[in-house]
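A single protein chain has been omitted from the complex, and every remaining protein chain is retained in its original position.
When the chains are written out, they are named A and B in that same order, and each has its own residue count from 1.
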Amino acid sequence: MTLNRRDFMAGTAGLLTAACGAMIPGSALAIDKIKFGSILDTSGIFDAYGKPMDMAARLAIDEINEAGGLNGASIDVTAYDTQSNMALYTQFGQKLVRQDKVDVVHGGILSASREAIRQTMRKSKTLYFYNVLYEGGVCDRNIFITGVTPSQQVEVLVPHAIKKWGKKIYVLAADYNYGQITANWIKKYAADAGAEVIAVDFFPLDVADFGSTIAKIQTAKPDMIVSVLVGGAHLSFYRQWAAAGMNKKIPMASTTLGVGNEHKVLTADEGDGILVAYNYSPELKSPANTKFLQGWTKKFGDTSLIHEIAVSNYQGVHLWAEAVRRAGSTDRTKVTEALETGLSIKGPGGLVTIDPQTHHAILDVHVMEIKNQKMNVLESALQRPPLDTQSACDLKANPDDNTQYEIKA
Amino acid sequence: MQSQMIKSMVGPAFAAILIMCLLPVVLETYTLTLLVVYGMLGLSLGLIWGYGGILCFGQAAFFGLGAYSYAIAAINIGESTVPVFIGILVPAVVAFLLGAMMFYGRLADVYMGVITLVFTLILFRFMNSTAGPDFVIGKARLGGFNGIPGYQTLNVPGFPDEYIYGDALYYLAFSLLIVIYLLLRWFLKTSFGRTAIAIRENEERVELMGYDVRIRKTLLFSLGGGIAGLAGVLYANWAEIVTPGLFSLGQSAEIIIWCIVGGLGMLVGPIFGGMLIGLMKFLLGQQSMIDNTLILGLVLVLFVLFLPKGVVPTVSKWLPTGRTKSRKRRRKSQGRSRKSEA
Partner (left out) sequence: MDLAAVIFVETAYAIASLILVSMGLAVVFGMMRVINLAHGEFMMMGGYTTIVAVKAGINIYIAILIIAPFVVGIIGLVVERLVIRHLYGRLVDTMLATWGLSLFFVGIVTMIFGNTTTGISTPISGFQIGDYQINGYNFFIIVLVILLLIVMYALLKGTRLGLIARGTMQRSDIAAALGYDPERIYMLTFMAGSALSGLAGAVLAPLVGLVPTSGGAYIAKSFITVVAGGPSIITGLISSAASFGFINQVFTFGISPVVGEVALLVAAVILLRLMPQGITGRFFKGKL
């Protein structure tokens, strides 16, 4: 039975592949165009992350095209909306590499969405950029990751907060990989600074009622809270915290608030005083950022939509473009080698350098205080390497590695 | 009787094989495979709802269970044959237990809907909170919100390195769908199948005739769970990652929508509904003019208002050859609306 079906399948498969091959319209029309694939959730529950990312990528491409393209060829964008649906990542990922035959793919937001397409990109030898703040540890020579990882944030944020507020830390974290790993890094850097994490509470992403937690925190009497809460439901925590008047009593730092512009959902009164650490703030004063903000205003108008990972995406596109210029081609091997020279660009968030060992980014991390729905920079730590991923991943020694390491702090 | 039965299946079987072979001309097989999976999932609910009158809000639970069981078993075993069977068996057994609990407790109507919904939510919550290192089954980490990637995908039985993927997976999935479809056609003609339909039409009467309604409904429910599980197994092999989103409320509601869009009380309807909506989402994702959620919502509303019986019955009514059949179906869908008044 199985054998029969197999034979039959093999037969029909061959036949139909031949038939299809003849039917697919010629895709070699645009030779002088570089094909850029983008795959993001621009509708559905993750659209607050995806929409600005999509806009940032389009802005970057426009800038490159206006400056004459790459090596004389202009860039053509093929963008898909995955509607916050994992199955569509697989579908569009396949479509990008098989039908559209793009030269590079940028995209993916959740870690699960990255994992849904990463192997497809690897198998089809399509260069892939994942430009999002994430839990770290991906080790694969076909992918470049330009977002911040937990150690980069925590290493800067936690010591700063301890110096400011004291040594008893209460951690609230989203119950998934990013939250778990970040909580471990917080423990490590707190211990290094002579402080102590007195409790860690994990919350699934759909918990929206924090009354009991707020009571529990008051029983524990910490000097500060570090929040690793993620997503729309968890925003309720900040609001209920303020409604109980606690924001005036116990200070808070966060590694996540603001990544998707969450601090703009909070009122100024609720958000003021919270410390965060990211690669980007619209308040940064640098020529690159001024240029970026001007470009955004010209193309889209409203700059209030810009957030951390939109800028990561923008920087990711420019890093790739710079590598294509250096390599003189869009060939995957050549571009990868160009990036592995430790290539860097000046982005809105500061200098971004590719770390050849991990294919992650070495970035500036700024400690910022939320004030009046803005992120004001207090301290900048320049060129922080991705220590977490470096501890497990060495693509120079091990170029065929294809794992996501879970990094123990 | 038997030979007549076989004869009546030859036509549909040929038509189905023809469709299977022609579809790849229009669409790429990686999209088609998913559509076939959706079709099978739609069919699983179409069976228990359209023929057994059991409105299950939690068909996604069996779909997800199938996918997860397969993934976990595949990581532990490394060869795909046994995991496939585990992926069918686990949801079937769970459906049997859940069904027994409901039907022996005489739960009906929306109360049953709530139980199945809650069951799905519990699984969803549970799977979402398994990110920690303690949640391990054998060698497999459950992974929480991020799901489980990187398991052994389908291989030729006995040859772990001979993967069935791409085009081959599509033909395999479609063939399985055809086989299930034909088996179900046969099943509905058996006395068990006929009793199931009778139960949908009037449960009390069937019971008074001396049939044990509870075990029949439980078995039918379990069968639906097993088919949903197989769809889950195929999905896991297609996507190469399983995430808790498979158990979500949205996924469950969508399966119900497929059944209504395609047409209830027939086997082809839900299959077609699942494929149609899946295709629509895929096509919508390629535009960025208007918010896709909005379009999908609008389409659904218009659907209910203007095509209340579903696509397949409406279309077959327009086709001249379908006239006699459509009368039969109209009666069935009236049965459905009568039921829903209860």
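Going forward, contacts are C-beta pairs under 8 Å (C-beta built on N, C-alpha and C of every residue); 3 or more make two chains touch, one makes a residue touch a chain.
Keep in mind the model is a prediction, meaning the values are calculated, not measured.
When the full complex is taken into account, the listed residue touching the unshown chain is A:Ile45, out of A:Ile45, A:Ala193, A:Leu293 or A:Leu387. Summary of contacts with the chain left out: across A:Pro204, A:Gly316 or A:Pro386, the touching residue is A:Pro204. Within the set B:Leu43, B:Ile115 or B:Leu219, the residue that contacts the chain not displayed is B:Ile115. Listed here are the chain B residues that touch the chain not shown: 55, 101-102, 105-108, 110-111, 113-115, 117-119, 121-122, 125-126, 129, 249-250, 253, 256-257, 260-261, 290-301, 303-305, 308, 336-337, 340-341. Annotation for chain A: contacts to the undisplayed chain at residues 43-45, 47-48, 51, 175, 201-204, 206-216, 218-219, 232-236, 238-240, 242-246, 249, 260-262, 264-267, 269-270, 305, 373.
As a working rule, only the chains that are shown with their structure count from here on.
The residues of chain A lying in touch with chain B in their complex are 2, 5-6, 8-10, 12-13, 16-17, 19-20, 23, 42-44, 54, 79-83, 85-88, 90-92, 94-95, 98-99, 110-112, 115-116, 119, 175-177, 179-180, 202, 204-206, 404, 406. Residues 21, 24-25, 28, 30-31, 34, 125, 128-129, 131-133, 143-147, 149-150, 156-157, 167-168, 171-172, 175, 235, 238-241, 243, 245, 281-282, 284-288, 291-293 of chain B are the ones touching chain A in the complex.
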